[in-house]
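The complex is shown incomplete by one protein chain, all other protein chains being positioned as in the whole.
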Amino acid sequence: MISTFDNFIKGFLAVLVGLVGYYFVATILSSAAEEKQPPVPREQPINLDFGPTTKRADKVYLHKATFEYECVECHAWQERDPSPREFIGEHSKMNLEHGSLKTCFTCHHETEYDQLVDPRDGSPLAYNKHVSLCVRCHGPVYKDWKYGAHGRRGGYWDKSQGEQTRTECIICHDPHQPAFKPIAPLPRPGVARGAVHAPSDEPHTRVGKLLKHKPIPKTVRGPAIVEWEIEDTYDE
Amino acid sequence: MKDYFAFLGRAFKLSFVGDWRYYAWMSFLTIVALIGLNAWATQLAQGLSTTGMTDQVSWGAYIANFTYFVGIAAAAVMLVIPAYLYKTEPLKKVVIFGELLAVAVIIVCLAFVTVDLGRPDRFWHMIPLIGKFNWPISMLSWDVVALAGYLLLNMHIAGYLIYKLYLGEEPNPRWYKPFVFTSIAWAISIHTVTAFLYVGLGGRSFWHSAIIAPRFLASAFAAGPSLIILTFQIIRYFTKLKVADEALLLLRRIIAVAMVINLFLLFSELFAEFYPHTYHVAAAEYLWFGLNGANKLVLWIWLAVFMNVAATVIFVSKRSHSLPWLNAACVLAIVGIWIEKGMGLIVPGFVPTPLGEVVEYAPTFNETLVCLGILALGALLYTIMIRVAIPVVLGGLRREV
Partner (left out) sequence: MSDSNDLIQIGRRSFLKNASVAVAGVSGTVAALSPLKEVVGDFDVESWLQQHYHELSEDEMKDVLARLEAEAKETYGTDIKVRDVKPKEDTKFAYALNLGVCVGCRKCAYACEKENNVSRSPGMQYIRVLEMEKGGVNLETANHQYEPETVPKPDKYYMPVQCHQCDKPSCVKACPVNATWKEPDGIVVVDYNWCIGCRYCEAACPYWARRFNFEKPQLPKEEINPNTSYLSNRPRPVGVMEKCTFCLHRTREGKYPACLEVCPTGARVFGNLLDPKSEIRYVLQHKRVFVLKEEVGTVPNFFYFFEAQS
């Protein structure tokens, strides 16, 4: 009798110790397994710039000392000098890097200062018709732009269901420096686990080798940064 | 029917009976299996981020082990063919233990696939009519059919023969011979289908090669019988079953041929990759020499080649007639082929990614625990099976009249 009871107690204690010990070991082991890293929040908000694509260029103003001046306000009383000129006065901070263009009057009208010029006959051309000026030299790109292969579009691809927007030339391209400036890319994607081994930066192709040592020009192709405001109405 | 349940009941009770070594072994396996189960539960709770897998290397240790063990399971056929087709006497007595090993190993394979799934609770989606089974288009669907069929075949064959022996009745050939011959073809097919899982992916040039299926079979028929040789010696040592040396030596000859073919196929593959040296061989480049500074697998694969060559040399030479040399060669073959098929096949298929990114993979601690747990489960099942089968075969366990 006693020995059976003894065994029963021993058995019961053995089971209890086994359970406790096992649970202990299992808990330790499962916490020794991968610790979950909390997500690292991004330092700065990512600027995505979903718009704007709806501005049209109608008029150009000079913004100075909180005032807005139309070009003719100064040029009405200034003497006109037709020779090739440097950028002076309010134009001194401008760089002209538009391909082989050297003069202002390829695009700007010589006497109507708030208008562009139509090169076919020299007549003034409103700013909101600038596309018909750009096309005189940039025919192929114009065709691509017209049919959607060039330039930003937004809104609806299916015009029967909503409005489709597209950008006109000078919304993205600064006419004095149409090539885009480089921008900082958004952060790299990274990898969840394991090390990434990036390819070496040494060029592998002949073209790559040629371009590797090419000096980086001041304005390299990059996304648009429009630095000056374009108003579409002028309130009296 | 009542007899059958009585048999199962006795078998269940018998699996808890044995000497202290049996208890130690079973307790050890149970503990490892439970640790693995715990690790899997952690994985189920947190998701597969507890493993080392990423979108870049999306299959790892689980599928590597699955692939390897499907080969081991298929290798039971290397016992069945001599025993049933050629009626080789020493093998006829032990073939059933090979078939039981196939059952245990297939269950291990199914376990490896289950732990690899992101949503194992949705397993029912694979059942035809209730779920949606993309057979015959998806190669995975073929694999499900092949593995389930092979499991059922071997369970039936071994189970029927054991039960008939237990009853003391003569087994009816109609109820096992057709299944045995089917299992021969089926064994070849399970490993071919598993190979086709990889070969069928045209986007991964490391795998899109006709040589994969023959290499699979050759390496399976080397590693599987090697494991069987070792297992039979363990059984011979710990139980009363007498496994004749001739059985082991016959397996040795099969392994020798398979290893030579495997090496030739390896050489063939290396030539095809490195002589033309197109950009498609980036994965082979990564495996054998390293890529962009990533070289975690280089040492492993060269070690595997060394082991396989050494094993082949030993198997082919007369030295392996002696058991110590034979066992050494078996261990070399098992480990070498495991490395070659696991790390040497699965991981390089993902490095570099189809877009050229090089991200390395290593299994995590949790992942390793799950793998070990599954292996322990397989060993546990196999030990129980032979704990019952051997007394039946030797006459110690019979229906009580």
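Labels A and B are assigned to the chains in the order they are written; within every chain, residues are numbered from 1.
Everything below uses one rule, namely that a residue touches a chain if its C-beta (ideal position, glycine included) is under 8 Å from a C-beta of that chain, and two chains touch if they have at least 3 such contacts.
Worth saying up front: this structure is predicted, and the values here are computed from it rather than measured.
**Student:** The complex has one chain that is not drawn here; which of the drawn chains does it touch?
**Tutor:** For the complete complex, the undisplayed chain touches A, B.
**Student:** Among the options B:178, B:293 or B:356, which residue touches the chain absent from this view?
**Tutor:** Touches the omitted chain: B:356.
**Student:** Footprint of the hidden chain on chain A, which residues?
**Tutor:** Where chain A meets the chain not shown: residues 4, 7-8, 11-12, 14-15, 18-19, 22-23, 26-27, 30, 36, 39, 41, 46, 48-50, 141, 144, 147-158, 160-162, 167, 172, 179-180, 182-192, 196, 198-199, 201, 203-208, 211-212, 214, 216-217, 220-224.
**Student:** Go through chain B and note every residue touching the omitted chain.
**Tutor:** Missing-chain contacts on chain B: residues 10, 13-14, 16-18, 30-31, 34-35, 37-38, 41-42, 44-49, 51, 53-56, 58-59, 113, 116-123, 125-126, 131-134, 137-141, 144, 197, 200-204, 279, 282, 349-350, 352-357, 391, 394-398.
Going forward, only the chains that are shown with their structure count from here on.
**Student:** Quick check: how many Å separate the C-alpha centres of chain A and chain B?
**Tutor:** Distance between chain centres: 55 Å.
**Student:** Can you name the residues of chain A that touch chain B in the complex?
**Tutor:** For this pair, the touching residues of chain A are 22, 25-26, 29-30, 32-34, 36, 191-200.
**Student:** In the complex formed with chain A, which residues of chain B make contact?
**Tutor:** 34-35, 38-39, 41-42, 46, 49-50, 52-57, 291-294, 356-362, 364-366, 369
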